[in-house]
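Here the complex is missing a single protein chain, while all its other protein chains stay put.
Letters are used for the chains, namely A and B, taken in the order the chains are written, and counting of residues starts over at 1 for each.
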Amino acid sequence: MMLSRTADSLYWIARYMERAENLARTLRVTDRLSLMPSSADADGNEWHSTVVVSGSEQGFYEKHEEATPENVISYLAFDPENPSSIRNCIETARRNARAVRTALTTEQWECLNSAWLALPGWNETRVRGSGLHRFLDWVKDCSLLFTGGTVATMLRRDSYYFTRLGTFIERSDNTARILDVKYHVLLPENAEVGGGIDYYQWASVLRAVSGYRSYNAVYREGLKPWLIAEFLIMREEMPRSLISCAAEIKDCLDRLGEEYGQRHECHRIAGQIHSRLRFGKIEDVFRQGLHEFLSEHIDQNNRLGLEISRSYLLG
Amino acid sequence: MRIQINQQTSYRYAGPANYSMQVLRMRPRDNAGQKILFWSLSVPHFANVTQGEDAFGNPLDTLYVSRLHSEISLTISAEVETTDTGGILRGVEEAFAPVFFLRETPLTAPDEAIKTLAASAITASDGSPLDLAHRLMDRVRDAIDYRIGETHAETTAAEALAHGFGVCQDHAHVFISAARRAGLPARYVSGYLWEPRDTEYEASHAWAEAYIEGLGWVGFDVANRICPTDAHVRVACGLDYLEAAPARGLRRGGGEETLEVRLRVDAGAIQQ
Partner (left out) sequence: MAEAIFDEMGLPGGEVRRAYRTLQAWLDETPHEILTLRREEAETFFRRIGITFAVYGEGGDPERIIPFDIIPRILEAAEWRQISDGLIQRVKALNAFIADVYGPQDILRAGIVPRDQVILNETYRYQMQGVAVPQNVYTHIAGIDMVRVGPDEFYVLEDNCRTPSGVSYMLENREITMRLFPELFSRYNVAPVDHYCDELMRTLTSVAPRNCPGEPTVVVLTPGIYNSAYYEHSFLADQMGAELVEGPDLYVMDDVVYMRTTQGPKRVDVIYRRVDDDFLDPLTFRPDSALGVAGLMNAYRAGNVNLTNAVGAGIADDKAIYTYVPEMVKFYLGETPILKNVPTWRCADPEDAAYVIEHIAELVVKEVHGSGGYGMLVGPKAAREEIALFRELVKTSPEKYIAQPTLALSTCPTFVDEGIAPRHVDLRPFILSGREIRVVPGGLTRVAMREGSLVVNSSQGGGTKDTWVLKD
């Protein structure tokens, strides 16, 4: 048993840290892709896609006319008006952490507190040129330290499961979004037309979820768009795939259900999402339409998040 | 006089609320000028009601709802036998010494205009507290037109006087503020007033009481320029409106609220 607000804060701390990390990965890949020759012609503007993946299209274009690298980095990394900027993610996570300090382990707290203390040292000027990668690496490290600290130090009871739920709901959403923004380059019919540019695009999708090398370890036949889709949707060995996230979510909810002796609507939805991925086939996904499939997944995942809130976090 | 009261209050919410509470100060007590023959409160079946008493001795009925709901309706029915006491309150056990009612509250804090009003009433009065209180009543009533819908529950005494219009609550607040300033302990009273008409009432009533050395607590119905008669039913008192308000509450969710009050006050002769 714990305060609903505490559970809510833990859940959101994990979501915000995961979000910061995902943003950092996406920005990194975008920056890399923009260095490639004639990157703009295949897919329009990479920086624009990044804004779309982050889900902040509306806010961004209210403020900026064009998705230039400077504008996008400033908005996604530092803008105080963007609730999901990396800076706001870390600040919000740390503010939540302060409010529930006693529910966190020392390691978790010190990780979030140190990240917050170091944050003012980073700004638009310092991330010019090679500074950008140092900054993004630092963000990734903070998140990994937090996630690692959570797994390594937290008691396996409700507080742990709420924290993990936050991580995986956010991660599932992020992977689905990355796939969705790039779905057209992953369609099988594109394989024929794919030249060097597509290859970069495919690789970038994998890199955005740290899956480039893993892909090569699983598939030994080079980059194939439908295999990339399969890898990120249905391969359980890929820790950021939709099915891995769904399995983790289901597991956390099952354990909460056992600990509390009560199951809710969120259990049903989590089970549904998981079985669809577990027993589905990638061919069927393509037949249904990759974009449709992903949109539905994003919606279902959102609904699951809302149901988790309703059952546990609002009190 | 025998007064029958029937009051239906409905709160409707735009969406579902999952929790509501309402502290009601609607249950009158006996005093020398009124005897409660009958009083009942009916609430929706999903609501619970607890009973208590505040520091002033006002009975509290607190209503709680902790499931989804989008409407709450309350009905008060009462029958009270009243006699005219010339506005003097007797037969009530007082929790506080009169001097206590010189305390200021945010709603009744005097500004320069109220201080001036108080000073002019003192100058004009014959020096007796009773005369002072009557002069205050006249001056406040002269300064504030009776106008419905222009002021609200949070309007302070100073604001009401500056506006120059208001309802019985505003009259009472300005009177209380000026009386305290003039050294007269004063307090806010909520209740009902029977009027000789057959239509529904806009709202329940409010007036003030001032402590007059030698007489005790005396009512001043400023809005009507009279001391309470057997047409008045006294329900609750406090330092200001907030402490004597018929209903104060809070809810979680529900969005916008629509409030509807239907009040009837009827009178009949005392049956032998």
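Throughout what follows, a residue touches a chain if its C-beta (ideal position, glycine included) is under 8 Å from a C-beta of that chain, and two chains touch if they have at least 3 such contacts.
No experiment lies behind these values; they were computed from the predicted model shown.
Trainee: Touch partners of the unshown chain, restricted to the chains that are shown, please.
Mentor: A, B
Trainee: Any idea which of B:L60, B:A203 or B:I226 touches the chain not displayed?
Mentor: The single option touching the absent chain is B:L60.
Trainee: So one chain is hidden, and I want to know which residue out of B:I226, B:L242 or B:V261 touches that hidden chain in the complete assembly.
Mentor: Considering the complete complex, B:L242 is the one touching the chain left out.
Trainee: Looking beyond the chains shown, say which of A:R32, A:K63, A:R101 or A:R278 touches the absent one.
Mentor: Per the contact definition at the top, the residue touching the missing chain is A:R101.
Trainee: Kindly state which of the options A:N113, A:S210, A:Q272 or A:S295 is in contact with the chain not pictured.
Mentor: A:N113
Trainee: Going by the contact rule already stated, which one of B:A32, B:L68, B:V99 or B:I148 would touch the omitted chain in the full complex?
Mentor: B:V99
Trainee: So that we can see where the missing chain sits, which residues of chain B does it touch?
Mentor: 19, 21, 23, 48, 50, 52-55, 60, 62, 64, 66, 95-97, 99-100, 102-103, 242, 248-250, 252
Trainee: For chain A, which residues reach the chain that was dropped from this view?
Mentor: 1-7, 95, 98-99, 101-102, 106, 109-110, 113-114, 117, 158, 162, 256, 260, 262, 312-315
Basically, only the chains that are shown with their structure count from here on.
Trainee: Compute the distance, rounded to whole Å, between the mean C-alpha positions of chain A and chain B.
Mentor: 58
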